[in-house]
Structure formats: structure tokens, C-alpha cells
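With one protein chain held back, the other chains of the complex are shown just where they sit.
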Amino acid sequence: MSKSKPLKKSPRTTGHARFKVGDRVRVKDLPNLFYSRTQMYVRGVVGTIAACTYQDVIPEDEAFNRDGRLEQYYIIRFRQKDLWPEYPFDNDTVQTESPERWLEPAEK
Amino acid sequence: MSTTSDVEPVRIALLEALRNMEKTWEVLAPRYGVTNPNPPWKTSLTAMCDCLAASGALPALDRRRAEDELADSVYREVPAPERQLLALVHIMLSRGLVSETDLVGRMRAVRSRLESA
Partner (left out) sequence: MSHTHKPGDGGAERHAAPMVEEITDFEVLEIAVRELAIEHGLFTAEDHRRFTEWTESIGPAAGSRLVAKAWIDPAFKARVMEDAVRACKEIGIDWAEPTGFGTPSDYMNLRVLEDTPTLHHVIVCTLCSCYPRPLLGMSPEWYRTTNYRRRLVRWPRQVLAEFGLILPPEVELRVEDSNQKCRFMVLPVQPEGTENWTEQQLAQIVTRDCMIGVALPRPGRTADIHPVQKARRPVQSSEHSGEPAHEHDK
């Protein structure tokens, strides 16, 4: 099982997380060159950082077995009302996980 | 947007010949009074999927995307877990990880071995 690598819970070379819990972020809509784990339904949507999870190689790099860059992963919380037109329940939310390179700061 | 997999939703003759709806677990188990909800080979199939992902031969996301496409098309009528098995073999054939010729030959040998045991 030589190609599975353990996750690095403590930072290796990066050690830096751009965002913290509570920050407002927007998911970028980057072009998919290959299989991406960033779902279409969150692209361009603004959410709130709910947690910092771990640091890891980004999936797109890992898919090609490059020694990829280490970066912080986050759980982001979105309001359902911001994801879907006319979603009827005010308080409902969705959370997904994202690496830092897919996120940019958002104002609101 | 790259959401298509590299599996062709076409029918593969060998697998079409194997998909006997009368021999699926959901049909056979009640007939024999077997209460296990899954056939005995299901854990081996699951392990095979994990091993293929662990070795890098067939990453999980690739496999699942292709399996989703096949499950919604070619193998839609087949119950799980036979659907998952056929989809896996279909993907492996499409990617050249195994060949139909080898598979036919090996199936013959395996069946003969099992039946003489």
C-alpha cells in the first residue's frame, strides 16, 4: 500500500492558516482541469469558517502523485438560503470541507 | 467542467452475458432461506476496491464517478451488490487493468475448481 500517505495533523512546512473560525470566505470557481472535490453547488458562494481541520496535500496534486504543497483545510458553513433560490427554512445550513486555495476572503 | 469519467456507458458483451437477474443475491437468498443481507463475496469486493485505491491502481473518486454513471445507465436494473461488482469489472476492463480474454479464461478455471471441490 505504498501510495497511501498519512495525513499531517501538525503543520509541516506551512504552519500558516490564512483563515480562522468565524471568517467570511467565498469559494472560488476555479476551472476543473481534473477531478475536483469542490462541488459545483458551493462555487461563488460566501460562507463562514466553522473549523480548521488539518493540513494536507491538495487533492489535485495528490491525484498525480506530485509532492504537492501542504495547505490548511477548513470546514465552511453555508446558509441554505444562500445556496438555493427560495429555500424556505431560514436556519438550515450545509457544511463542506475545502482546502485553502479554493477560498478567498469575503466582506459580508 | 470535468465531471465526466473515462468510462463508456456502453455494454460489454461478457458482462451482459453474466448479468443473470435470476442469480442475484436478493433472489437466491430467500430461495435458500439465507438471512444474510449480503452475498459472501461482498466483503471481498469491498476489500478489492480499497486495495485498488490504496495501491493507486484505481483511485476511489475515479471509481465512484464511473460507478455512478454505470449505475444510472448500463446497470440500472441490477440490484446492489451485483451492480457494484459489474460496474467495477466494467471500469477495470475499460481502463485495461484486466482483459476480457483473461477474464473469460480465469472464470472458466475458477468455476471448474469450485465445482470439483
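Odds and ends about this structure:
In this document, chain identifiers A and B correspond to the written order of the chains, with residue numbering beginning at 1 in each.
Criterion: a residue touches a chain if its C-beta (ideal position, glycine included) is under 8 Å from a C-beta of that chain, and two chains touch if they have at least 3 such contacts.
All figures in this text were calculated on a predicted structure; none of them were measured in a lab.
Just so you know, the chain we are not showing touches A, B across the whole complex.
Touching the missing chain, out of A:24, A:37 or A:69, is residue A:37. The set of subunit B residues touching the chain not shown comprises 18, 20, 23-25, 28-29, 31-37, 39-48, 50-55, 57-58, 60-61, 64-65, 68, 71-72, 77, 80, 82, 85-86, 88-89, 92, 97-98, 102-103, 106-107, 109-111, 114-115. Listed here are the subunit A residues that touch the chain not shown: 1, 4-7, 9, 37-39, 41, 51, 53-54, 56, 59, 73, 75, 77, 80, 83-84, 89, 91-99.
Definition applied: only the chains that are shown with their structure count from here on.
If each chain is reduced to the centroid of its CA atoms, subunit A and subunit B end up 33 Å from each other.
Those residues of subunit B whose C-beta lies close enough to touch subunit A in the complex are 1-3, 51, 54-56, 59, 61-62, 65.
Partner subunit B is touched in their complex by these residues of subunit A: 1-4, 32-37, 40, 63, 65.
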